[in-house]
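Note that this complex is displayed minus one protein chain, with the remaining chains in position.
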Amino acid sequence: MNFKEKDTTYDSLYASFEERIKKLQKLPRLKEDTSIEEVIKEHGFSRRDFMKWASAATAMLALPANFTPLMAEAIKVADRLPIIWLHMAECTGCTEALLRSANPSIDSLIFDYISLEYQETIMTAVGWQAEQNLEHAIEKYKGRYILMVEGGIPAGDSSHYLTIGGHGKHGEQISIDASEHAAAIFAIGTCSSFGGVQAAAPNPTNAQALSKVVDKPVINVPGCPPGEKNIVGTLMHYLLYGTLPALDVFNRPKWAYRLRIHDLCERRGHFDAGEFVEHFGDEGAKDGYCLYKVGCKGPYTFNNCSKQKFNQGTSWPIQVGFGCMGCSEPDFWDTMGTVNEPLRDRLYHTAFGGLGADATADRIGIGLLTATAVGIAAHAAIAAVKPPKK
Amino acid sequence: MNEDNTITEEVSHTENTAEETLPSGPKRVVVDPITRIEGHLRAEVIVGDDGIVQDAFVSSTLFRGLEIIAKGRDPRNVPLLMQRICGVCTYSHYLKSTMSMEDALGITIPYNAALVRSLMDTALFLHDHPVHFYQLHGLDWVDITSALKADPAKASKLAFKYADNPVGTGENDLIKVQETVKKFAEHPQGLGPFANAYWGHSTYRFTPEQNLIALSHYLKALEMQRLVAQMMAIFGGKQPHPQSLVIGGVTCIMDMLDPARMAEFMVKFKEMANFINNAYYADVVMAAEMYQHEPSVMQPISVKNFMAGDGILVGRNDYILSKGMILDGDISKVLDIDEDLITEEATHSWYQTDEALHPYDANSEPDHSKGYVDGESVGPDGKMIHSKNIDPNGKYSWIKSPRYDGKPMEVGPLASILISYAKGNKRVVPIVDEFLNKTGLPLSALFTTLGRTAARMLQAKVIANHGLEAFYSLVENLKTDEESCAIYTIDNDKEYKGRGIGEVPRGMLTHWTRIKDGVVSNYQATVPSTWNAGPIDANGVKGPYETNLIGLKIADLSQPLEIIRIVHSFDPCIACAVQVMDVRGNKISEYKVDPLYGGVCSV
Partner (left out) sequence: MKAEHKEASLEAQAKETKQHEEIEKELEFSSLYRWQHWIRALSIVILIATGFYIAMPVIAPSVSSQPDNFMYALFRSWHQIFGFVLTAAIIFKTYLFLMAREHEMERSSLRDLFDIKVWLQQVGYYLFMTKHPKLRGVYNPVQFAAYIFFYILMFVLILTGLVLYVHVYHEGLGGVLFDLMRWFEVLMGGLANVREIHHIAMWGVIIFVLAHVYMAVFNAVFGEEGAMDAIFSGFKWHKKH
């Protein structure tokens, strides 16, 4: 689905959402005695508040306003989908991002509605009991649960770099087993989406993306960490779309990763005008000039940070004058060059057996150009004294 | 048949009661995964028939190798990369790594930048400690199921005993909390994330009303952590993983110069400070009252060496938290830290070192060839089951063992508070004294698991009460000075080395760097959780986690809540703790030691 086609498919999309919700409604509920509407009412919100939330969520997913009632229906069936969250090789930043989620708030996620069956950072059970929870959840909700994975996965001969549990099971095996019966699989964060920081060159532990380890479709929600809204939004998205491939080329949900940071950036006017921050703290920096020359990688990065922002809309990297470092792109640690320089100054540190330490494309280019020029000059000099044979 | 029968009497949500009895003699208990921490951690203890822990081992079960990855990269990229060591203490590594670069390159950052960084640091501490106490550690002290039996009216009144202006404990609030949790408990699925825990365990000490108060704060803390994260985001763009520090200073000049933005920070700071004073402080006072006779948290700790770094700059060369060192629990003397005496070793860590080597000669290549060994341990239903066990004679953790002059040290809020107290730090002493007065505990009570948990709260309170001094210094300075970032160049023909050091939520953190040919040629982080969680060293000496577990009496081997309570009291961050050491022929003494804040704010 490209940019143009989208409008024309809304009707069929609506129909498919309706059908999907009907299907979900037939699944048994996890919570017999309560509905999201009740829960929300208990919290002192009115139905109007709820619909307002639904309409915000609809807008977030880049759907037209007339999808709002469907969104409201969708969230009502969310309790059919228990969640299992696994930690692999990670920094827990993605879990922290989930904890910052406000819309719906995490308390309501945990306490009132969606059933978080396994999440090592917040669950109470420990050790054998924790393992039992995981096994029970997989067994009980076969084919129904959503698997969310945080972290890259040391794989193959390196899988022993992560073990979990009293039986010393490898992280790779745990991921494979948990994915087996999942209704949907989300890779939360750049680590599980693309390997992440531990997979940066030389990837000492052979850390891999979840999609490289399991042979089932994986929806990637990259970002280091992804914004809290992208995590929760992807869940909403799944409720509506199911496994519809509303994903981009890197299997990221299009509603969030369709456009570049650069396309939605508040400093874009300055970019087009050629007004750039030359160094941090200068007058341009005080005026909010574009950060391209101090290394912004927004032109190569697909994410919605400027729209959603972080921490309930408080800010985002470009607003604080740093620029984007490309954190939702595959291998961004290795492909985005120096963080405070434009891409053309990318270092080839690992290339040429280390000789590329301070080499950039331009320096190599100038080097080759110089060599060519020297060759030409030498050739011309010889030609002057010793012309070619006829 | 024998006394182990008693262990089955506890209320168990596993619904399994051990029909059979355990064999007599020492038994192994494996706790893996340890949840409610950062990272992947296992604790293993050997328990005698009397239920007392005879020996203990702690093992980290994940290796990532970030220091290897740092090598060959542009110095400007490395702080962001190092930040990804941990998303919980998200700012610590970013800051210390940036400082190490500045130290190496001889950069003095503008005063404004130092103060903004400090404000972000307050946001980190004010976030990290309450989240630890409530979300990670809290349920080791608070029994949710007991809270259901509480009388909300009584609880509401009781709250005034511990706080002048209690938070979230109005009768109606508490009724709502109870209803929310009740729904969970009655639910066919059970307690969701609270399922299958050790509810009803005999070592829970709170009354139902106290449990209800704390539970209400657990929920409130979830909200508050969102607010305090916004404080970080105001100057950092996001939390976790803020993105506004650069070598030379900060990038958030627009936010600093925006009065509305600054006011937003201040208002949020005050709101959080209120939560710390009226909920966090109150609950720890309550815990001190109720748990001071619970042996599992009052056992005196045995590694009594403490070390701390400077923390939170609030004025020119003025830090809220003091640095220094205490040996053998002797708080009459605070010693200076001689960084040359810091070593790390891998005798029992999964790296290729068979003998104890000076860490700078150590080979950092990982070696997991042995891993765990086959064995037996007490299973969830109280019977012996097959498991993978630690081989205490071999290597058993990805964490190394740092030592100071050969001695194990404890780092963290307890060390920081003790050292500040011993130094007569004017911001810290009154707060500690007030707490001891209010609880009636002697100073020696701080040298316990309870004390460690209390010290973390005290450190948060010190920062809540004094952190805004940095804010006022900044406002004052901005009137005449708008510098936010120093300009520098990296000379590709020169070699540089430097380090960033200071206190972070889990203790003293140091990042060491070398720059050559314009790229990082060597990198090393010496991390708080490494000090505390490391395995046995070459001399057979254990670190703080392991020694703290020895001597502990465990009521129910299949429900080792006491182990968890102790391990959690350190606030384990295992992603932080696993650090490669690879500084061959690279002595710490070669690094320039600057008495100031890593040498970058010599103002």
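Letters A and B mark the chains in the order given here, with residues in each chain numbered from 1 onward.
Operating definition for what follows: a contact is a pair of C-beta atoms (placed from the backbone, for glycine too) under 8 Å apart; a residue touches a chain by one contact, two chains touch by 3 or more.
Bear in mind the structure is a predicted one, so any value in this text is a computation, not a measurement.
Just list which of the chains on display the missing one touches.
Within the full complex, the chain not displayed touches A.
Per the definition of touch given earlier, which of A:D11, A:E139 or A:D272 contacts the omitted chain?
From the options A:D11, A:E139 or A:D272, the contact with the absent chain belongs to A:D272.
Taking the entire complex into account, which one of A:E19, A:E135, A:D215 or A:D263 touches the absent chain?
A:D263
Residue-wise, where is chain A in contact with the chain that is not depicted?
Touch with the absent chain occurs at residues 2-4, 248-250, 260, 263, 269, 271-276, 292-293, 297, 299-302, 326, 329-332, 335-337, 342-344, 346, 361-362, 364-365, 368-369, 372-373, 376, 379-380, 382-383, 385-390.
As a working rule, only the chains that are shown with their structure count from here on.
Report, in whole Å, the distance between the mean C-alpha point of chain A and the mean C-alpha point of chain B.
Averaging C-alpha atoms per chain gives centres 28 Å apart.
Applying the document's contact rule, which stretches of chain A touch chain B when the two form their complex?
30-34, 42, 82, 87, 89-97, 99-100, 102, 105-107, 110-112, 115-117, 119-133, 154, 160-168, 171, 196-198, 200-205, 207, 224-225, 227, 279-281, 285-286, 288, 310-312, 314-322, 325, 333, 338-341, 347, 349-350, 354, 357-358
Note which residues of chain B are touching chain A in the complex, please.
Residues 14, 30-40, 61-66, 68-69, 72-74, 76-77, 80-81, 84-88, 90, 110, 131, 135-136, 139, 176, 179-181, 183-184, 186-189, 191-198, 219, 222-223, 225-226, 229-230, 232-244, 246, 248-255, 257, 366, 368, 371-372, 377, 379-380, 386-388, 482-485, 487, 492, 517-519, 558-560, 564, 575 of chain B touch chain A in their complex.
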